[in-house]
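Below you'll find the structure I mean.
Only one protein chain is missing; all other protein chains are in place.
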Amino acid sequence: MALPAYAGWGERLWYYTFRFICFLIFLFLIAPILIVLPLSFNAEPYFSFTPGMLSGDPEAYSLRWYKDILINGMANPEAQTGWWTDVWNNAQWVRSMRNSFFIGVIATIIATTLGTIAAVGLSRAEMPYKKTIMAFLISPMIVPLVITAAGTFRAFSEFGLAYTHIGVILAHAVLGIPFVIITVTATLVGFDNSLVQASYSLGATPVRTFFKVQMPLILPGVISGALFAFVVSFDEVVVVLALGSVEQRTIPRQMFSGIREQISPTILAVATILVIISIALLATLELIRRRGERLRGLSPS
Amino acid sequence: MADTANVEIDDKLLKKRLDKALFKNRSRAFLLVLPLLLFLLVAFIGPILYFLSHGFIDKTFAALMPQTTEALSEWDAVSDPTEEMFAAVVADMVVARKNKTIGRVATRVNRDKPGTRSLFTSSARKAAKLEAPFSESLPAVKKDWNDIEVWQAMKTASRQYTLGYYAAALDMKVNADGSFERQDEKRRIHMTLLLRTMQISFLVTVFCLALGYPVAYLLATLPARTSNLLLILVLLPFWTSILVRTTAWIAMLQAQGVVNDLLVFFGMTPDDARFSLIYNKTGTLIAMTHILLPFMVLPLYSVMKGIPPSYVRAAKSLGANNWTAFWRVYAPQTIPGIGAGALLVFIVAIGYYITPALVGGQDGTMISNIIDDHMRKSLNWNLAAALGGVLMVIVMVLYYVYDRIVGIDNMKLG
Partner (left out) sequence: MKRVTTVLAAGLAAAIGTVNAADTITIVSWGGAYTKSQVEAYHKPWIAQTGNFVVSEDYNGGLAEVKAQVDAGNVKWDLVDVELSDAVRGCDEGLLEEMDISALPDGDDGTPAAEDFLPGTYTDCAIGTIVWSTIYAYDASKMDSAPATIADFFDVDTFPGKRGIRKNPKANLEMALMADGVPAAEVYEVLGTEEGVERAFAKMDSIKDHVVWWEAGAQPPQLLADGEVVMTTAYNGRIFNAVASEDKPFEIVWDGQVWDLDLWVMPKGAPNKEAAMDFVKFSTDTKRLAAQASWISYGPVRKSSAPLVGSFHNKPDLDMGPQMPTAANNMKNALQNDFEFWADNQDQLNEQFNAWLAK
């Protein structure tokens, strides 16, 4: 949309105004996320910039909230020896971090395995009631989380699964499934089925064909689906609020009560770490996307 | 002649074989999906249906006060309570007191007749010592037992299958004779919240469209290398935790926050009259728009990317100015993207919970928040289920519309 040389002044004006509007919208999108970074180094216990911070006084900045992430909940923060087992076992944020990863990884494995197999079935031409089943499989993304949380809590209670890791994992696997289905079926749309026929005609079994022919080609879709499923679990708080107790407390759950109960810049420090994690995930996803396009013979865009 | 017959037989055989092969293929495809279907049935659909059933079914009173329920079933809800009914209540209360379930009974009846909790808990303490005739000894403990409304409330509570909670979800109430009536004005709340939820979702959708359209247009018209870079600015918020983004908005919008500081700095507002931008509807609208904006940009972008630039060029070469070319030729082609984005944003917004709960204050909370309130504060699961049912119907209708207009299989992520 480069501005042609013959553009009149009105067109020029509009061109730059439009760019400026878009700049403001991008600012709206990104500024709140970036603002968290400097604020997390605040030496004062506030969510706002202090005069010292603005004038660049190094005294106004500190790492105390990052230190607090490790210390909060420790049995004996002053101990000289063995403090790291204390951090690992007792520090609240570290425990939440462990829970988040544990629950996220298992839920992702369940969602990705079931989701990928189902997506392969769904993209077969012979699949009956395709549209209905698809609508059904995507529904966990659509149903309001409060209802999902209430439903799983009530039902899981009956089987002693409320307030257990298994309960939270199952619910998170459910929430991740639509994302796996969407990404994997999207990759399968461009899949050349004659490759499978060729594999069969060369004497490969269906299982071997799946792992040797289909899998490598849909792998980028599977991985990005898995990443999505992981992020969904990693970010989820409503279900954890209902189904989890202190032992299942995840990072978002801890942040939720932090914002509601003990407002401290520690939350901003955690937020900063999470932003860095999401940048890493996003970069991974982008790499996978490019690789996928190369594999399928498209030039990466 | 024989030849033709053979061909015919072969035809039939072939068809049969083909059918068999097709059936085999279809079942094979279905078998691949089956494990996931079963998983969702057990871990998702079943639980939700079970939860929603609480909106119609409430067995608390009937289970804990069985004799009373029996006695009340024959009562016409108008005439004076009989001795038999009094005796049943006393007998049930003795048991409920022993099992420590009297509090649950009291809570249940209290929903239909507020202020009766202590009538049950204190009467139950003395119930074991009462003697016949109970129609005299029970009111001697608390004279409220002579109030027919207490008995009517018990009769209402004793119904195991009830429309009462759905009525309450729509700000109505059921009388003892089974008729419906609007709730007292000062207790009406759910319709207000439902309408507000609709209003907030609608506004968020409009804002997302207003902000998302220019961005998507820019992305679609820029060279691929630049647009991919800018796309990251859209995707980064998408991949950042909702909690992080909500926290960020609190830091931005609070009275001593960045936005107000800037406004004061530029002299747009005096220091002692800073704007209230958060813990109210404004805060909810801003934060939700930010969170849902990528849901609008991504479908719009993917539709716009598919529109060949030659169309607009052709329109211009035929004499249309920029304005006409855009509105008459380009914009109509983006309607599928608008529909997909708007519906998706609206559907997600209507069931939103976290952001309104954290920054909504008093006028920025939504229907999900009141459902949660009934689940976790007033402990009225039945009403929560009824409200959930209402919300679910709205969402499912929208989902159906989305499927018809956009198609579920066209949903894309990034």
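Order of writing sets the labels: A and B. Residues in every chain begin at 1.
In this section, a residue touches a chain if its C-beta (ideal position, glycine included) is under 8 Å from a C-beta of that chain, and two chains touch if they have at least 3 such contacts.
Because the structure is a prediction, the values reported are computed rather than measured.
Colleague: Of the chains that are displayed, which are in contact with the missing one across the whole complex?
Modeller: Contacts of the omitted chain with visible chains: A, B.
Colleague: Considering the whole complex, which of B:Ile370, B:Leu391 or B:Met411 touches the chain not shown?
Modeller: Of the candidates B:Ile370, B:Leu391 or B:Met411, B:Ile370 is in touch with the missing chain.
Colleague: Which of these, A:Arg19, A:Arg64, A:Arg98 or A:Arg290, touches the one chain of the complex that we don't see?
Modeller: Answering carefully, the residue with contact to the hidden chain is A:Arg98.
Colleague: Which one, B:Ala29, B:Ala157, B:Leu193 or B:Val390, makes contact with the chain that was left out?
Modeller: B:Leu193
Colleague: So one chain is hidden, and I want to know which residue out of B:Asn25, B:Gln67 or B:Thr121 touches that hidden chain in the complete assembly.
Modeller: Candidates B:Asn25, B:Gln67 or B:Thr121; residue touching the omitted chain: B:Thr121.
Colleague: Which subunit B residues touch the hidden chain?
Modeller: Counting only subunit B, the missing chain is touched by 99-104, 106-107, 110-111, 114-118, 121, 186-189, 192-193, 196, 254-256, 279, 361-363, 365, 370, 373, 375-380.
Colleague: State which residues belonging to subunit A touch the missing partner chain.
Modeller: Listed in rising order, the touching residues are 46-48, 73, 75, 89, 98-99, 101-102, 105, 153, 156-157, 160, 162-165, 245-247, 257, 260-263.
The rule is simple: only the chains that are shown with their structure count from here on.
Colleague: Compute the distance, rounded to whole Å, between the mean C-alpha positions of subunit A and subunit B.
Modeller: About 23 Å separates the centre of subunit A from that of subunit B.
Colleague: Provide the residue numbers of subunit A that touch subunit B in the complex, in ascending order.
Modeller: That would be residues 1, 11, 14, 18-19, 21-22, 25-26, 28-33, 35-36, 39, 46-49, 110, 114-115, 117-118, 120-122, 124, 126-128, 131, 133-140, 142-148, 150-156, 170-171, 173-174, 177, 179, 182-183, 185-186, 228, 231, 234-235, 237-238, 242, 251-252, 255-256, 259-260, 267-268, 271, 274-275, 278-279, 281-282, 285-286, 301 of subunit A.
Colleague: Can you list the residues on subunit B that touch subunit A in the complex?
Modeller: It comes out as residues 22, 25-26, 28-33, 35-37, 39-40, 43-44, 46-52, 54, 211, 214-215, 218, 221-222, 224, 228, 230, 232-237, 239-252, 254, 256-258, 261, 290, 293, 322, 347, 350-354, 358, 368, 371-372, 375-376, 381, 384-385, 388, 391-392, 395, 399, 403, 408-409, 411-414.
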